[in-house]
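What follows is a structure written as structure tokens; I'll ask about it next.
Omission of a single protein chain aside, the complex is shown with its protein chains in their original locations.
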Amino acid sequence: MENWSWLMDGSASTFGPTIDRLYLVILIITGVVFFATQGALIWLLIKYRHRAGHKAEYIHGNTRAEVIWTVIPFVIVLGIALASRGAWAQVKDPQNIPPNSLPVHVMASQFEWDVTYPGLDGQLETGDDFTVRNRMDVPADRPTHVILEAEDVIHSFFLPDFRVKQDAVPGMVMNVWFQPTRTGEFVIGCAELCGIGHTRMRGTLTVHSAADYQAWLNEQSQP
Amino acid sequence: MTTDASTLRSMMIPDPAYEPGMKVYTMKLGMWVFLLSEVMFFTSLIGSYVILRFAHPDHFAAPGVVLNVPLTAFNTFFLICSSVTMVKAFAAIQQGDDTGLKLWLLATILIGSLFVGIQAVEYYILYHEGFVPAAADYHAAGRQGMEGGPIVGGPLYGATFYTMTGFHGAHVTIGVICLTFVLIRALRGAYTQNDHRGVELIGLYWHFVDLVWIILFTIVYLI
Amino acid sequence: MATTAVTAEQHAATAQHHHEPGFIRTYVFSTDHKMIAKQFLLASLFFLLVGGLLAAGIRWQLGFPGQPMPLIGGLFSDTTAPGGIILPEFYNALVTMHGTFMIFFAIMPLLVGVWGNYLIPLQIGAPDMAFPRLNMASFWISVPAGVIMLAGFFVQGGHAGAGWTAYAPLSSEPEYSGVYMGQILWLISLTILGFSSLAGAVNYITTVINMRAPGMTWFRLPLPVWALFVTSWLVLLAIPILTGGLIMLLFDQTIGTGFFSAATDGEPLLWQHVFWYFGHPEVYILILPAMGLVSEVIANRSRKPIFGYHAMVLAIIAIAFLGWVVWGHHMFQSGMNPLLGTTFMITTIIIAVPSAIKVFNWLGTLWRGDLHFDVPMLNALSFVSMFVIGGLSGIFMASAPVDIFIHDTYYIVAHIHYVLFGGSLFGIFAAITYWFPKMFGRIFSPVLGKVHFWLTFVSYNLVFFPMHTIGLRGHMRRIYDPNQYEFLQPLQPINTFITIAAFVLIATQLIFAFAFFWSMYKGEKAPRNPWKANTLEWTAAPTPPPHLNFPGGAPVVYRGPYEYSWPGSTDDFLPQDLPPDRVSRTPIPSEPSPMSTGD
Partner (left out) sequence: MTTDVQHSGHAEGEIHEAPYMLIFGALIVLTLAEVGYAFLSLPKFWLALGLIVMAFWKATLVALYYMHLRFEPKRLWVLALSPLPLVVILIVAVLTEF
């Protein structure tokens, strides 16, 4: 298990680091809370364990302490929620999909991903569209806008390296976008139980450099 | 930590302001609590209807096009009448009028059965007009349209209609059965001016079912 | 005047049950809340065992994918696990039924059915439930539900395999899942079970409101009663929502109505909304009673008043209220409107605040206490510790952008088990061992109890803590063979490790089963009030409590339930029903507690 990391290795999308940072912030906060509470617990258990002749003190509470430990967590968690809002809107709000994105249509079905490309004209639903199965090829220099649909049951379009996950719901059109930060091969997974073949519903996402992508596109567009 | 004398004193005496309960007898409280869960049950059915209708207005038709409003208006009238006979039964026994109780109960049972009967007829007619719950068979042509006319609304119409009104009808039927029990007990002289809780309980249930119908009639037939 | 109402009710009840009931009426169709509690206890422990065995199947497949199950491998049919090798569809059924049995048939009845029945009348000083016959019905309705649910394993097409959340359309259309009868039985069983829960909730609510003994004001109620009361409200109002949804799904399956299937313009997301609108309150149904039970144990074994009683009560109520407005956090990635997602993120994360109050008040209770580490206390303390871990992992998921990555991964599985096993189940262990002397007149073996606790505590953490890490590495949940994904292959050693630990954990539970029955028949005879507790079940009722609980009539309550170590008294506890003029002047002679080992 060389190059182990807690979180899955370095993210490969533009908003990946934002999410990872948020994760880290929460990890630090909850880590502090974790050690504080567990530490306090163990300390209390040792300090006040039963000893002969020792009597518990008759204490009903302490309003001041209770107010403190209500207000402080409140402020912290509200802070976490507020800090999360921006990243959430950036990833999921359809209004934030960059206008120059490459539109790609993905149809999820039991148990495969059918990826339809706009072809050379860059427009979906024109004559030169072409479809490939279980693989996706995108350029590195441009955001990709995935128009996600499902044919039968709910699937979930999961790009772990890109910190992208979106359920594909039959009857609905989902908009997903991401912008790769590096080239290479990545995995497409299905994260929602979709039947017997759920476990093998996977594909490959290849991020090409701009030139390679154009070459690939030309090649695919040959009749 | 010191103990404050006044808190100690208050700790020692039974609370003078103590008064257990809801100030209503236990069975009535139980009935009310049960009715609250019924509210939630109908919420899940009616709520789903509202949402589906909002999302797919084209599946539903204007009042009177598919559903027979005059017939149901009469039926509504009957159900309201049965509520009146029910309160009359209750008022009768409150005054110790045993005969009145029996007669009004009988009237309530008869009118309640009439309601269910008319609903069955309504179902029969609608079903044969192609207004069915199963999505695949839905082909309601509407009151004016006759057989072979254009299909009015969509399958969600039939599905929601039968689910909601069907469960309401089931509640009425159960109410009629319970009322019959109450009537039998009344014939045996189980209720007196002092103790007529059974009558009050079934009354609460009956009026609740009436109340649900008031909502259903409005949102299913009229809107 | 209203006090007379209680006594009048009691007289009426006494008059009714004057004759000695026979065997069937005592042990089978009993209306005695204590017997019903025991029935629930045995039935739900059985289902806990079933759920545990299903987990063994899950773990076997994940730890040793594609290998035949040892020993029992030959017992399976060709449609489930031919030659002991688990098929994908059987795996899905295993996961689904593991979740279903654990949530609906084990933990929920263990908390609400058992302790609601056992403790509410005893701790509020009532002779029985408000509606004893309805109470009996509540248990006996749940029996056919359990039988139907078990029957699903034996029907053609296998058992339901759409997850315990049964997302439509996978669950609504057989051609997508290959499961027909199994899913239908699943739906019918849960619908029936709903009636059982409902009967219980009506009873508990009415009983707590109307049948408290004189002097038992709202703020003198022991915390288990508060927790169960509030929980009952959640049950009362949430279960019917599920029932409605189940019925619509059943119609989709059988009649073909298409509420949730896109082919007919139905809304798959509607099912999720309906399910989670019930589902989130449900998870609090599964934790609040445990919180109440644990509070009782901690206060008692610390010999100290609970820290901030009112805050504890308010926190329970606050959690219950907030629990209604957070359901969307299960649907962040479902395609829900992102604005709605933001709202749900904020409400969800605020739930941490009342939970924080509870945690810190438990710590406050320990502070300057006199802690006795008996078996119930060990389990209760572990509840606190594990609940904090489970709750904190909830914070990650509550942050919607972080949830993008960890949703539907093993991170969620870790969360589930930290709150449900580490929380609820440890709470249940604490409660069973604490009230065992009351229920069975004998003490739960302290030695076996401690062995069970330590082995469970250690192996449990070894099973579930690593799940956080594999989740963070992208390991999806409900996945039959993770090795299909190349990037998950390096995680196989961890999965194997988890599996081995899980088998230790499951084997350890057999110690519990043994200790349970051994203590029931061979355990040390319990004195009347072994924990020197204040609450009425120990102080006002004999052990075991007779029919109608309090032979001398309803006890009169003078004070709150947690008056431990009051300096004015020579004894370190003050029973709720001890008249003030008998306090301290005549300390109650009490037998030395055999369980206070004094370590």
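We just call them A, B and C in the order they show up, numbering each chain from 1.
Assume a residue touches a chain if its C-beta (ideal position, glycine included) is under 8 Å from a C-beta of that chain, and two chains touch if they have at least 3 such contacts.
Just so we're clear, the structure is a prediction, and the values are computed from it rather than from any experiment.
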item: Chain not shown, its touching partners among those shown; value: B, C
item: Given C:L42, C:L75, C:V143 or C:L339, the one touching the chain that is not displayed; value: C:L339
item: On chain B, residues whose C-beta touches the chain left out of the figure; value: 22-26, 29, 32-33, 35-36, 39-40, 43, 47, 50-51, 54-55, 63-64, 69, 73, 76-77, 80-81, 83-84, 86-88, 91, 94-95, 194-195, 197, 203-204, 207-208, 210-211, 214-215, 217-219, 221-223
item: Absent chain, residues of chain C that touch it; value: 1-2, 4-5, 8-9, 11-12, 233, 237, 241, 269-270, 273, 277, 324-325, 328, 336-337, 339-340
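Keep in mind that, in the parts below, only the chains that are shown with their structure count from here on.
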item: Chain pair with more C-beta contacts, B-C versus A-C; value: A-C
item: Set of chain B residues in contact with two or more other chains; value: 3
item: Multi-partner residues of chain C (at least 2 other chains); value: 261, 263, 265-267, 566-567
item: Touching residues on chain C, where the partner in the complex is chain B; value: 2-3, 5-6, 9, 130-131, 134, 198, 201-203, 205-206, 209-217, 220, 236-245, 247-248, 251, 255-259, 261, 263-267, 270, 273-274, 556-560, 563, 566-568, 580, 583
item: Parts of chain A lying in touch with chain C, wherever the complex brings them together; value: 1, 6-8, 18-19, 22-23, 26-27, 29-30, 33-34, 37-38, 40-41, 44-45, 48-50, 52, 54-62, 65-66, 69-70, 73-74, 77-78, 80-81, 84-85, 87-89, 91-94, 110, 152-154, 156, 158, 160, 163-172, 174, 187, 189-200, 202
item: Chain C-facing residues of chain B, complex; value: 3, 8, 11-15, 17-23, 25-27, 29-30, 33-34, 36-38, 40-45, 47-48, 51-52, 55-56, 59, 133-136, 154-156, 158-160, 162-163, 167
